[in-house]
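Below are the structure tokens for one structure; questions will follow.
Removed from the display is one protein chain of the complex; every other protein chain stays in position.
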Amino acid sequence: MMAEAGKREKGDVYVRIEDAEGREIVVSSKLMILYGDAIRRTVEEMTSHLNNVRVVVEDFGALDFVIRARLEAALRKYGGEGE
Amino acid sequence: MRLRRTRLYIPGNNPHYVESAGLYGADAVILDLEDSVPLDQKFDARILVKYSLQNVDMGRSEKWVRINGVDTPFWEKDLKEVLPFCDVINLPKVESAADLNRVDDVMGAIEEEHGIEKRPVVPIIETIRGLMRAEEIAAHPRVVALAWGGEDLTADLGIPRGKALILDHVRGHIVLAAKAHGKQALDTVYSNVSDMEGLFEYARRARYMGFDGIGVIHPNQVEVVHRAFRPTDEEIEEARRIVQAAEEAEREGKAVVSLNGRMIDRPVVERARKILRYAEVE
Partner (left out) sequence: MPVNAVGRDVPSEINGVRMKPFAGVGKTPPEGRRAGSLIRMQPSGRSKLVDTIEEVIRKVGLEDGMTVSFHHHLRNGDYVANMVMKTIQKMGFRNIRIAPSAFFPVHKEIVPMLRDGTVRRIEGSMNGPLGEATSYGEMKETAVLRSHSGRVRAIECGEIHIDVAFIAAPTADQYGNLNGVDGPSACGPLAYAMADAQYADHVVAITDHLVPYPAHPISIFQHQVDYVVNVDKIGDPSGIVSGTLRITTSPTRLKIARYATEIIEKVALRDGFSFQAGAGGVSLAVTKFLGELMEKKGIRASFINGGVTKYVVEMLHKGLVDVVFDGQAFDLEAIKSLKEDPNHIETPLAMYGNPHSSGGVVNMIDVGVLGATEVDIDFNVNVNTHSDGLLLHGIGGHQEVAAGTALTLITVPLYRYRVPVVRESVTTVTTPGEVVDVVVTEYGAAVNPRREDILEALRGSGVPLWDIEDLMKKAYSICGKPAEPRTTDEIVAAIQWRDGTLLDVVYRVKRD
């Protein structure tokens, strides 16, 4: 199972959630130094209920609520919600 | 009734544009889930709009969402996602009161579930059928204003939009249908974003056609349109005198309002009051 949300565009974030062994979170951003920790915290918080997943987040300077919106979209698709 | 001189369209799936939506002082901001969002992004977009409505400071702007039309598989999900967080639902391609009833039912269920106030609807009439039913649409209790769009209409008629002579007739029809039921009438957009003089003329014309506002597709257009909807100094002066006369008549318990020996009918007083509201908003 794999679900994606968001766009690789300035101000947005691309999110992918896929089946994996264990729990892996991969965050990349041009703002790693300034907001890497904050982004990671948001991702951890919203995916803490998941196991055996890889969550990939490619950030392009998105505000926190945008990251949350895209994570929710990906999570709901991953959980089987039809588009 | 709220001023809706400008309603600024924002593509709902573009965070970059949504973030600054509240900065331009438009009377309303429309987060769009319809034409500006590709089919494969509808799911993401409605969730982003939900978050945006709760996190972006829209200033003094009324928060609208243009959901997808009842002829699509998206509209119900759109409503479920965004209704609790927006002020107005903008409904495209409305053709009848029956369309509105379908939407009304779903909205009512969501509002009851969340214990929230009823949200008004602004339908967009975009087809000949819809135009012919403009009155029943305007009469619907959910509706606060009528809007219209020319693309599909002129396509229906088989004429190029830019050369269509029938559009002023369409405008008139929309205005009359709306006003017959005490609703606002909202004109469509002016698409040349670099022609500010043309925009001013267009908006002025819309005002004198009886519209309460127009659609706006670029933030730069907002201030120009507000200026165009501002009554002239002469209009304001006369309106002041009329309202003063009406208030005087009321104080003195007179049934008839008169000014300079002329009798002033009630609609004239109402018009004067409306003019002052538009003037005082600045």
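Think of it as A and B in the order they're written, each chain with its own count starting at 1.
We adopt the following convention: a contact is a pair of C-beta atoms (placed from the backbone, for glycine too) under 8 Å apart; a residue touches a chain by one contact, two chains touch by 3 or more.
Please read all numbers here as calculations on a predicted model, not as lab measurements.
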| item | value |
| --- | --- |
| Interface with the undisplayed chain - residues on chain B | 19-20, 23-24, 218-220 |
| Footprint left on chain A by the chain that the document does not show | 10-11, 31-38, 60-64 |
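Here is the rule we go by: only the chains that are shown with their structure count from here on.
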| item | value |
| --- | --- |
| Whole-Å gap separating chain A and chain B, where each centre is the average of the chain's CA atoms | 37 |
| Chain A residues touching chain B - in the complex, by the definition given at the top | 5-7, 9-12, 62-63, 65-66, 68-70, 72-73, 76-77, 83 |
| Contact footprint of chain A on chain B as seen in their complex | 13-16, 19, 40-44, 47-48, 50-52, 54-56 |
